[in-house]
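Of the protein chains in this complex, one is absent; all others appear in place.
Chain naming follows the written order as A, B, C and D, and within any one chain the residues start at number 1.
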Amino acid sequence: MPAIDYTFWILPAILATSFITGVATFFLKETHANLRAWMNMLAAAVKVALVVAVMEGFFSGESFEMRFSIALGFDFLLRIDALSLLLTALSTALWFLTTLYAVGYMKGSENLNRFFGFFSLCVTASVGVAIAGNLITFFIFYEFLTLATYPLVVHKGTERAVAAGRTYIWYTLTGGSVLFIGIVWLYVLTGPVDFTPGGVVAGLVDDHPIELIAIFAIMMLGLGVKASLVPLHGWLPVAMIAPAPVSALLHAVAVVKAGAFGIVRVIYDVYGIAFSATLGVLTPLAVVAAITIIYGSLRALGQDELKKRLAYSTVSQLSYITLGATIPGLMSTTGSLVHLIHQGVMKITLFFCAGAIQITMGMTRVSEMSGLARRMPVTCACFTIGAFGMIGAPPTAGFISKWHIGVGSAQAGQEWVILVLLISSALNAAYFLPIVRSMWFGEERRFALEASTGAGRREAHESLLVPMIVTALCSILFGLLASWSLSPLNMARIIAETLYITE
Amino acid sequence: MIEPMAWCILAPFIGASLAFLLPGRVWRRPIAIGAIGATLASVWMLTSQVWNSGAQRMDLSGWPAPLGIGLAADGFSVFMIVMTGVVGSLIGAYALWHYSDLSDATEPAERRLFWPLWLILWGSLNAIYLSSDIFNIYVALEVITLAAVALITLSGKAEALVAAMRYLLAAFLGSLSYLMGVALLYATHGALDLVIIADQERAGLPEVGAFALMATGLALKTALFPMHFWLPPAHSKAAAPVSAILSALVVKASFYVLLRLWFGVFDGPAMYAVGILLGTLGSAAIIWGAFQALRQMSLKLLIAHSTVAQIGYLFLIFPLTARRPSGELAAAGWITEACTGVSYHALSHALAKAAMFLGAGVVLHVYGSDLLTNMRGMSRRLPITTFALAIAGVSLMGLPPSGGFAAKWLIVTAALGAGQWWWVLVILIGGLLTAGYIFLMLRWAFISEDAPIQLRPANMPIQLAALALALLSVLVGFRLEEPFQLLVIGDPFPIFDLP
Amino acid sequence: MNHLLTLAILLPAIGSLAVFSRFIGARASGVVCAVAAAPALLLGLFASTMEHDVAWMLLGATFGVDPVSRIFLIFTGALWMACGLYSASTMRSDPRRSAYFFFFLLSMTGNFGLLLARDVGAFYCFFALMTFAAYGLVVHERGAGPRRAGRVYIVMSILGELLLLAGLIFAVAAGAGIDMADFASGVAAAPNQELITALLFFGLGVKAGAIPVHVWLPLAHPVAPTPASAVLSGAMIKAGLFGWIVMLPLGWSPAPAIAPLVVTLGLLGAFGAAIYGALQRDPKTILAYSSVSQMSVMVVAIGAGLMAPDRWPLILGALAIYACSHGFAKGALFLGVAVAKQAAGRDMLRRMTMMGLALAALTIAGAPPLGGAIAKKSLKAAAAGPESPSGDALALLIPLTAIMTTVVLGKFILVMAGAMRTNEGKSAVRLSPWMAAPWLTLTLGAAAAAWLIAPPTEPMTDAPQPTIPSLSAGDALAALWPIALGVLVLAITMRLARSLPKAPAAPAGDLLSLYTLASRATVAAGRRTRLPGPARWKLDFVPLVLDSIEQSRRGETLTNIERAMKTWPVAGAVFVMIVITLAAMIIL
Amino acid sequence: MTRHDATLRRRRRRALLRVRIVVAGAGALALALLLVAAVLELPEGPLGLAEEAAAQLAHTGVDHAVTAVLLNYRSYDTWLEVGVLLLAVMAIFALRGGAHLENVRPAPRRDPLLTWLTRLLIPMLTLTAGYLLWLGKFAPGGAFQAGVVLGAAGAMLRLSGTPSLDRIGDVAIRILLAVGFLAFLVAAVATRLAGLDMLELPPGRAGDIILMVETLATISIATTCAVLVMAMPGAESPPAIAAKDVRKEART
Partner (left out) sequence: MTLLSCGYMSVCFGVASAAGAATPETPVLTSHLVYMLTACLLFCIGLFGLITRGHLMRNVMSLNVMGGGVFLFLVAVARRDAGESGPDPVPHAMTLTGIVVALAASAFALALARRIHSITGEMRLEPGDDNS
């Protein structure tokens, strides 16, 4: 055995890389711009390497676990299983890209130490959420995520930003404490609960189903805030006041994913899909998710602010995951899990483009963007790919997840889900295609920011472009090479199989 | 061999008398550091002794219980002593600077008298946690009150004096009603020792009278909700280290005595209705304190009101450990959770509140006033203090990964286990309101300041003291195993073995 | 052969990327357009049936060629090549030519991709790629007309794709396999076969221009640049047909109930479109309507195939030939319109183009010596054979469609003649040999196609196989009378039209006005009823709660109570009260 | 604020006052009843520690039971009690901002009767204090009574203006004040180091130790009482007076 049991230490090491960098960035001097950039980039690279090591370790059958008992009742458990691998890979990869993007985007603005510090803390939290082994550890990182994102939302320090921060905090903290009550109640009822594929609650207690339904409802309320289900989504558009990298990584990927991931964990690893089906809790959740999908798209239609429109599209896209998760069936679960990755990649591309456009052209409103393609063709191309991904046009990744959720729900005999998918695709087209059309085919208008320079190409800074292109390519390749062995679809299928075998 | 229990009391008293006799500037720092070191050493020795060989008991001046006074140290008292020691020493480190000559915030007189008063206070806190004689507890309570009031008046401002006077009168009233209770108990049982009184069978009406008087007196000294009027002005007008001492430590002493009486002398769990009343008053405190804190415009008043709120959580132990009229324990399987949860809340609140008051002290020193509105852009000017305030806030809110979270987790588990789900609602609303006023404070820290104003430099040690306390209040939340084992040594909450 | 297959798809794709990234200049991109179609054409001509599995792509893609797709490849390849060649030369002067070439190549990729795809996933992927790329061609000439046409086109095609997606999802869910081989049988065996067939039919119908969902076609084709509309009308529409052939449960035992509906729609389309086309003035709109009517004829064939599963191989053969000849002819006619414009000046050229146009028109109409006649005959024989259920009705109706086609095309020829004489649409570009050649090849191809190409035989099924084409005298006569009748009718109507006051020009998209009215009404209704609940209610109630707490900050009630409690007498009284209550609680 | 409002407010305040008196009275009465009932139910007959105290008296080295309890059985209480006294003085110093007594008001003009009386009484007071101190061993007396008498002497000196404690300087004052507390402290530490329980007086020399501790306690109690009288704030400290005038016009 190697001196240190590396299966024990690798998980905290993954967390530590971004945590230590975060804390270290606080103590840097404000002027050490490139040192800070390099430090963060290095940390991101190390973390990616570690995750890759864990991934190939996992596939070669090793199990990674770190258990540390806090008190008699509950212990702090970090554990890698197929499901957590999915989100860890996503968070780590996208953090690497977003850090590169943020370095370019934030050049010149002040108190960057605080920004990058909390940025890495947020990633620690989101990876923590992914590799949490039981509900309590999940909750610890879930709340840590809220705290770490608050300073980023109020980063600008203006009155409006702080007001947005306040709304954000009220929503997420209420959600958090409601979830807390749910977890404690479950703990009182069933004792310490670890995530085991196929669910653990079924075996433990079957004499008071009403309490279990109440617990499930409470947990969904708590997680619903972060997963932005309809009545609880108010904070997402408001939080768009944060700088672009924040809204890109956090509000499109890390924070909302924590909510959706939580829902998937609760349904599959705590309650077990079969037991929840017998309890009958899945259909109401599916209905709520459906309403969110439609409502999100409807609200997105009316938004003129690009980032607000993207926010509402996140609200609706996210509920695909919840919808897919609530439908019992291998295909729909695969669809929902793979959408976890695809939505992240596509949405981050769109936010990168939105940020780049805002920085280079000073444009934030959709109405101002006609004829933009001539000045920023690459950004517009990436935006188009992202937009088509959102609509679910075939070569992109969006199509794959919609296809799987659709087929899964049809197999499970819930045809209405397909109707919802269609309506939402149509609505997505209704609010994305006009932007794409006006970008490529709209007639050129004088642009606000660069009054002087002529008509030539004025592309964004390359540190903004590279991550954008990479994520755009990913959203195409994840679709095109979906059946490849290492593709996210395949990983999602493996996970889905593990969830269903034990049933 | 050295009996650590005695030295826990002797060391601070020696330090106090030395500090009183040698008030000179040159002597102050060595005496202070020496006293703090000695006390910490004796606390450490006591903890290891109790950890290894269980509860200790020592008869003072050679005479056994009924005649002489006994010092008893079981898990719970050692837990409180360790809390006082840790928080006290860190506040002492802050005070070392605050009352030293480089700070212009204090006059020479204050600097000379702070250490004797604080060390006597510390000694008498340890004395209370160790004493098992109700009259001795009365005298020690008096020492604490006088020392605390004297510390408040140190700052010399007019409103500090008024606050001190109100606190003195209230505490005097509380002590006298406690003394009347002691007299009644002596009249019925003929003995003053807790253990002896506990063994004798419960008498009728006199015991009821004694309980009513003593419980209310102690509740007044712990500032339970309706009787909290004296705490906010007293804790906010005093100097920073003093308000930290008051909020974090002094308030807990009278609660400790109330707990001892509740479980030992008066067989509290049998009184289900009284338990529910105390729990309701506690919940009212949580909500009222938080609401008041939300409405404050100055930082120290905000934190003081938050103390009133957080004390409410402590009083939830009474309903949770009470026995239903039908005789069986309300939270049959969850008693350990309830008791350890409340004591853990006391610990994490002490750490977090001390950190916040010290942070407020730094803000007061640097900005000249602790009005929330002029804390604009504090996160740029005082990053470490903002960080400390934020983390302490996290622990108060009970968000993971902090001590507050562990305590909240335990209390909520016990509440749900006991089927008294309404406390859970109160805790939920309380937690949210706490978040409300914490972020009210942080909100101003993050708003970027419009006009760059010239500020006094804040030197590092005091910020680090606040940060250390805040970090401790979070780290304490990570490992609960050992503190739990410590807490249950000597069976301080004797309701475990009941059927 | 495999490399040819991949090349057929990759060449146009790489070409489009090169054009986009400005890697190659405008001239080079023109050449690329022309060359890109070659591999597909060669595949069509020489490739034998084969299968090439690409496991990692999309949902496990497989590509390959089979007898039906070979025929489609031939005429599509030829058409793309001709139009590519043509647009390479005409488009050189156009300022936004690189955009044109980019979208041209992208649509070509899509078209070849879906023909070669042997699995549903790849088919749908390339189908969507072609649709979205074609939008670029439709709106190439900026301006109000193309914008409106583009918007209608995109809305309709998205609806079409969603219906197709739904159909595919239901089919796969019901057990149909991903690849084409057992997709149709899976659909046939599916419990909700009706729903799937309907969804697939209308999903692909949008692209193919089937009646209720054809409205975008008459709008889009005229506004697109001529080579683009030629390709649109000739090749891209056929993609819809190909989709039907491959996906619908044709030739499988249980005949779906909607078959009669399909037939009626086909017939309705054939007559309605032709009549409506005759009323139009713009030549390209007339041609568009003629395409709609021709496609409706094919819809009739499909309907017949659905109704008489065992006769399907026969109909399939005829259908392929018919589509091939129609493709060539329609491409030739569209190019002819452009060529006519360019040749307006010199009368010798004018006469030649008129001759060519007449030849192409006659092929479509089914004049005897030309390929069209054979196609029509075999189609009539297959679809309207004696033992097919509504055989005799069809036997009568198909010739009638021939009449209507002659009327429409006659009107087209007359309009073109008029335009040539007055040469008002004279285009600046001189007619160069590079432009004339492709047009000529297409016209000849139209005429000869039916003869040259052997109909695809289904090796496996034992159903009656299509015979080698032969045209007896009787057949020739049977083909002639409808044309004659058509010419007669046209002459009568023209005379009548001259005497009657100028009939108002019928709007291009006939049913569209209906649809826009309906959609505008629903949107207005939606807005008027103030969508109840969440949509209107801004749903962020939390800030309201916060503000109320904020206001309470100014409200004095709380502070008064707190100050009152601070006064000594009140505090004292509270103290005593608590002592009393504690004692009372224990005693009672 | 018009006169009408003033009268209205005053009437309202008086009404409020009346309500408060009634409530307080009722509360106090109820408490009285409770206590009376409790007292009536008290167990009868000898219950306390009278016998044990008397039985062990021999070992305490003192004959009078109360002194034995005070200085032997529960000497820890007495120690804390002296600590309270020391604290009170410290608090007064805190109030006055410093222990130096120099700026105490200068002695008033000499009054013949007063000076004669002090010259007569001071020796008598010290004598009785000494007697009381010594009496503690056999009869009620001891450190506190002696200390108070001596303190009264100090107060008299102060009132008659004759210089006394305010002359002897800050350090001396501190030592005199702390000597009582230190006595107990030393006793506790000594017994601890000697291996006995804290404050456990060896029976043999208990008597002398108690006497010695009592004398030191008397000294510190006396000084405390005197200083309490002398250092009472508000008597002289000039800054306070200035503040009062400020307050006066603020109010008018």
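Throughout what follows, contacts are C-beta pairs under 8 Å (C-beta built on N, C-alpha and C of every residue); 3 or more make two chains touch, one makes a residue touch a chain.
Owing to the predicted nature of the structure, the values given are computational and were not obtained by experimental measurement.
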item: Touched by the hidden chain, restricted to displayed chains; value: B, C, D
item: Option from B:Met45, B:Ala183 or B:Ile196 whose C-beta touches the chain left out; value: B:Ala183
item: Which residue of B:Val149, B:Met375 or B:Met441 touches the chain not shown here; value: B:Val149
item: In chain C, positions touching the absent partner; value: 563-564, 566-569, 571-573, 575-576
item: Touching residues (missing chain, whole complex) on chain D; value: 13, 17, 20-21, 24-25, 27-29, 31-32, 35-36, 39-40, 42, 44-51, 53-54, 57, 65-66, 68-70, 73-74, 77-78, 81, 84-85, 87-88, 91-92, 95, 144, 228, 232-235, 237, 240-241, 243-244, 247-248, 251
item: Contact set of chain B toward the excluded chain (per top definition); value: 67, 135, 139, 142, 145-146, 149-150, 153, 158, 161-162, 164-166, 168-169, 172-173, 175-176, 179-180, 182-183, 186-187, 190, 192
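Here, only the chains that are shown with their structure count from here on.
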item: Separation of mean Cα positions, chain D and chain B [Å, integer]; value: 29
item: Rounded Å distance between chain A and chain B, as computed from the means of their C-alpha atoms; value: 43
item: Where chain B touches two or more other chains at once, by residue number; value: 205, 208-209, 212, 436
item: Two or more partner chains touched - positions in chain C; value: 570, 572, 577, 579-580, 583
item: Pairwise touch network: line, ring, star, complete, or other; value: other
item: Complex contacts: residues of chain A adjacent to chain C; value: 166-167, 170-171, 174, 230-231, 233-235, 238, 291, 295, 298-299, 381, 388, 392-395, 399-400, 402-403, 406-407, 410-411, 415, 418, 422, 425-426, 429, 433, 437, 441, 443, 479-485, 487
item: Footprint of chain C on chain B - complex, ascending; value: 166, 169-170, 173, 177, 205, 208-209, 211-213, 215-216, 219-220, 226-227, 229-230, 233, 271, 273-274, 277, 291-292, 294-295, 436
item: Contact footprint of chain A on chain C as seen in their complex; value: 20, 55-60, 121, 124-125, 127-129, 132, 139, 142, 147, 150, 154, 158-159, 162, 165-166, 169-170, 172-174, 531, 534-535, 539-543, 545-546
